[in-house]
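The other protein chains are all here in position, but one chain of the complex has been omitted.
Entry: subunit A
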Amino acid sequence: MTATKAPSEPRSQQAVRRPGDRIFAGSAKASGVFILLVLAGVAAFLVSEAVPALTAPAEDVPGGEGLGAYVAPLVLGTLLGAVLALLVATPLAVGIALYVTYYAPRRVAATMGYVIDLLAAIPSVVYGFWGLAVLAPALVPFHVWAADTLGFLSFFAGPASTSGRTMFTVGLVLAVMILPIISAISREVFSQAPALHREAALALGATRWEMIRMAVLPYGKSGVIGGAMLGLGRALGETMAVAIVLSGGAGATLNLISSSNPSTIASNIALRFPEATGLGINTLIASGLVLFVITLAVNMLARWIVNRRADFSGAN
């Protein structure tokens, strides 16, 4: 060992290796590698199982028109429901988070925090039944009204569903389901907005809302986007609640309120998997691969949005 060593190497580079440091560094590294392995394993499984469906002749794929035609309405349905959920939940979650951190009396704030976190603990099947039994019938009058007055928009073209088991209802159920995660993360980042900058705004003569706009929202923006992406991930992948509420299976349509809706990828897999055989299974897994790719793309997009103005993030 000493023979191969360059004699001029400075001694100071041989840092002391403490066992505690090595154990910690090793276990942290192992955790990091482990999650990558799991992810790679899932991706490899999806790809290998999807290959038969990807290469099969179009008429053999369920539906008889090829994989693209099979997956396209599902992708549309998945995105419609998830985006609607996000559009409804994000402003609401930001409002809740701001109320809890900067407006509510301290005792109310603590209670509200618990109640919202509780929403996250409810199993999705319960949300499904709630959506089916309570929300869907309750929303029927809105469906009718929307078809009458907003019918010029393709989203509300109608005819209005009489059961309420529509993409619109699904979007609202999903919105309630992703509300806790977005509001919990927003609450966390808002409460960490530096007092230094909040006081700077107040000392300039900012009202409470102006202080929030100057010092809290810009600081929390990337956190809110991160929370929204986690929520979107959950909405994209939600299976049970959608399977219960939505009367899906129809072709691609932007219409949110009619009784013929496209299904979503995850709920379609759950509903079809028990009876699927042979190439049918491969097709379902191929649709799962598409969902995987969509989720990945959404997350990368979110990262890009957050990093675009990293100079101004306040992290430096």
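One rule holds in what follows: contacts are C-beta pairs under 8 Å (C-beta built on N, C-alpha and C of every residue); 3 or more make two chains touch, one makes a residue touch a chain; residues count from 1.
By our rule, contacts and distances are computed from a predicted model.
Q: Would you mind picking the UniProt name of the chain not drawn here, from "Nitrile hydratase accessory protein", "Phenylalanine--tRNA ligase alpha subunit", "Phosphate transport system ATP-binding protein" or "Response regulator receiver domain-containing protein"?
A: Missing chain, per its UniProt entry: "Phosphate transport system ATP-binding protein".
Q: Considering the whole complex, which of A:F168, A:F190, A:Y219 or A:F292 touches the chain not shown?
A: A:Y219
Q: Would you mind spotting which of A:V88, A:A104 or A:A206 touches the chain that isn't drawn?
A: A:A206
Q: For subunit A, which positions touch the chain that isn't shown here?
A: 106, 194, 196-197, 199-207, 210, 214-215, 218-219, 221, 311-314, 316
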